[in-house]
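The excerpt is restricted to a subset of chains, each kept in its original location.
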Amino acid sequence: MEEIIGKRVDLLDKGWIELVDMMPHPANSVSGDMAIVNAARVSFLGESKGEERDKKLLFYLMKHRHTSPFEMVEFKFRVRAPLVTWWQWARHRVWNFNAQSGRYTPFEENDFYVPDVWRRQAKDNKQASEGTVTDAENRVLTDALIEHYENSFTLYQRALDSGVSREQARLFLPGFSVYYTWVVKVDAHNLMHFLKLRMASDAQYEIRVYAEAIYKHFFKPALPWTAEAFEQFILAV
Amino acid sequence: MEEIIGKRVDLLDKGWIELVDMMPHPANSVSGDMAIVNAARVSFLGESKGEERDKKLLFYLMKHRHTSPFEMVEFKFRVRAPLVTWWQWARHRVWNFNAQSGRYTPFEENDFYVPDVWRRQAKDNKQASEGTVTDAENRVLTDALIEHYENSFTLYQRALDSGVSREQARLFLPGFSVYYTWVVKVDAHNLMHFLKLRMASDAQYEIRVYAEAIYKHFFKPALPWTAEAFEQFILAV
Amino acid sequence: MEEIIGKRVDLLDKGWIELVDMMPHPANSVSGDMAIVNAARVSFLGESKGEERDKKLLFYLMKHRHTSPFEMVEFKFRVRAPLVTWWQWARHRVWNFNAQSGRYTPFEENDFYVPDVWRRQAKDNKQASEGTVTDAENRVLTDALIEHYENSFTLYQRALDSGVSREQARLFLPGFSVYYTWVVKVDAHNLMHFLKLRMASDAQYEIRVYAEAIYKHFFKPALPWTAEAFEQFILAV
C-alpha cells in the first residue's frame, strides 16, 4: 500500500495531484483505519479486540457521526489546478494551504487550462451544466479560447517587459484558467466533507475530477474500512 | 456613532465596502470597547470601575495578547471587490463568507477592474510593487486593458449565447479583474490580524485600500480604545 | 421581541443563562431570519421577494445544508453552570469563550451543584442514565453530597488560609460541581449543531437543560423560520 505516497495522478489538460505524505504513514505498522479506531477507544480506555470488532466500531462511529476520531488521520497533497478549481477549494476553510504566489512568480505561456469539451448551461439548476455543445461548436470555442490565451499572454508579457509589477500585470490574464500549484493538508473527517460536496453530480467538473481522484487513488486505498462506511452512511444519503 | 451602520465607502474604480451590522449594535447602551472589557471581567467576576480603569484593562489585554475578549465583538460587511482582492482575502480562514456565484450569475460588461495607475515591480521585494510607470506608458497600458476587457467580454458573451454554461464560459474572462460582491463577517480579534497584514506597506494595493477603509471608517469609530491600543501595541511593532 | 436581550433563565439549583447580545440586534429593522436570507441572496445578487419566497429560500438552505448564511447571525450569552456542564460545552471548539478563572477568583461556600434527583446508570447505553433512584436513596445521597461539599470547602478554605495558591487549593474541591460563569458566543449554524447534540435524549441532563433553554427562550423567538426549518430537517432526522 505504501506506494500511494509520491503517486501522481494527471488531471484536466495540465493538472495533477500527488500524495506528499500521510499520517499514519503507510510504512507504519498501524493502518489509518486502526489509527481512527484507536483514537475512539481512548474514550473508554479500550484495546483492539480483533479485526471484526474494530471494523464494527469504525462503522458505528461513522453512522452516529462521532467525527473526532476521523480527525486523527491527515493527508497532505501537492496539487496543480486552475484558479477556477482553487476558487472553490479555498472556501473549505479547515484545510491548510500553501499557495504559489502570482505576485512572486511570473506565469508562463503554457499555464492556462483548455477544456476538452464545452458543457451547456443546465436547464433546471441555474448553477450547473449538463450535456455538451456539438463537435463543431466545440472546435470553434476551443480555437477561440486558445487564440484568446495567446493574446492575453502577449499583453501580460508586454506589461511585465515595460516594468509593470507581476501583481498587477496579471489583470491581463484569463484568471480563471491560470494553473497554480498548492500544497494542501486536511484530516480525514474534513476531507470526507469535501468529497461529499465536490464528488456530487452538481459540483463543477473542474473540481469534481480532483475530488474523485483523491477518493479513488488515495482515500480508498489508504482507509478501506472508512471508505466503505463513508459510502454506506454518508454518500448514499 | 450609529450612522456607521449602512455607511458605504467607494473604493477602486467600481468597488465599495459597507458596514451591514455590528455586535454590539451602536444603538446599544454598551459600546464595543465595553463589550470587550465586560467579557474580560468575567474571568474574575468583576464589574466596571469607571472609564479610566476600564480603558486601562483594555490596554492591558491588548499588550499581553489576551485575545479572547476581542473575539466578542463582530463586524459584518458587504463588499464589492475584484477577484484579485478576494483571492487574498479568502485566505483568512476565520472569516465567514457568503460569496456571489459566477456559476449562477452572469457577469456584466462593466464588471471589470481598471486600475488608475500601473505600479512597477519592486526591486528588493520580489513579491511587491513600488513606484509607477510614466504617464505615457500608463495611457498605453490602460487603453490596452480596456480594449482587452471588451474583447474578453465579447467572447464570454458569445460562449453564453451559444449555450455554454456560465461556470465554463468565464474561462474567457480576465478573471483577476472580475468584481464580486460578498457578505463577510469577522470578530474584532481576527479583524485586527487581517488589518495588521493587509494595511502593511507590502500588501497589494488592491486589498490594502479595503483594509484601510475598514480601519478608518468602521473599526476606529466603533472601537476607539481598541484602535488606540492596536496602534500602540500591534501596528507599531 | 426585543426583550429577549437581558432575559435570564434559571437552571439547575444555582445556574442560569442570559442572552447578552445578538446580531442582528432585535431592535434592528432586519430580523435574524432575514439576515440569513439576505446573506444567501448575495450568491445571486438577489433582493427580497416577499415573505413567502424569503421563507421558502431559508427552508431550501436548511434542507440542502447550505450552512454559511446561518453563520451570519450571532448569539452572545452569559452562563453560570457547573464544571460538569462546561467540561462538555468546551469541547465545541467553534464557540468563543471567556471563562471565570479559578486561579484568580476564590470559590465560595455556596458554589456547588446539588442535583434534585439522582439518575440511575442506563442499562443499554454505557454512557447515559435512565430513571432515578428511590426517594429514600435520593435523600441519603443528597445528604451525603451536601456534607461532602461542606467538608471539601472547609479543606479548600483551610489550604487558602495557610497561604496555598488558589490554583492548587482547588484540588480539595468537588471539581465537577463547581459553578463557573462564562461569556460565550456562537453563530446560528454552530449553535444548531450544539443544540442537535445536546438536546438529544442521550445528552447528559446537566447540559441538556442549558441547550433546551437556549432553544426555547432565545433561538426560537429570535429565529422563528430557522427554528421551524431546523425542527423539520435536522431535529426530526
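Which chain is which? They are A, B and C, in the order written, and residues in each are numbered from 1.
Keep this in mind: a residue touches a chain if its C-beta (ideal position, glycine included) is under 8 Å from a C-beta of that chain, and two chains touch if they have at least 3 such contacts.
Every value quoted in this text rests on a predicted model; they were computed, and no experiment measured them.
Here 3 identical chains are displayed in place, and the whole complex they belong to in this file is assembled from 4 copies in total.
One rule holds in what follows: only the chains that are shown with their structure count from here on.
Relative to the C-alpha centre of chain B, the farthest chain centre belongs to C. Each chain gets one centre point, the mean of its Cα atoms, and the points for chain B and chain C are 33 Å apart.
If you average the CA atoms of chain A and of chain C, the two centres end up 37 Å from each other.
Rounded to whole angstrom, the centroid-to-centroid distance between chain A and chain B, based on C-alpha atoms, equals 27 Å. Across the assembly, chain C contributes residues 44 that each touch 2 or more other chains. Against chain A, in their complex, chain B makes its touches with residues 83-84, 87, 90-91, 93-94, 97, 99, 101, 103-104, 113, 115, 118-122, 126-129, 133, 137, 141, 144-145, 148, 151-152, 155, 158-160, 162-168, 170-178, 204, 206. Note for the complex: chain B touches chain C at residues 21-25, 27-28, 30, 35, 38-40, 42-45, 68-69, 71-72, 74, 76, 78, 96-101, 104-105, 181-183, 185, 187.
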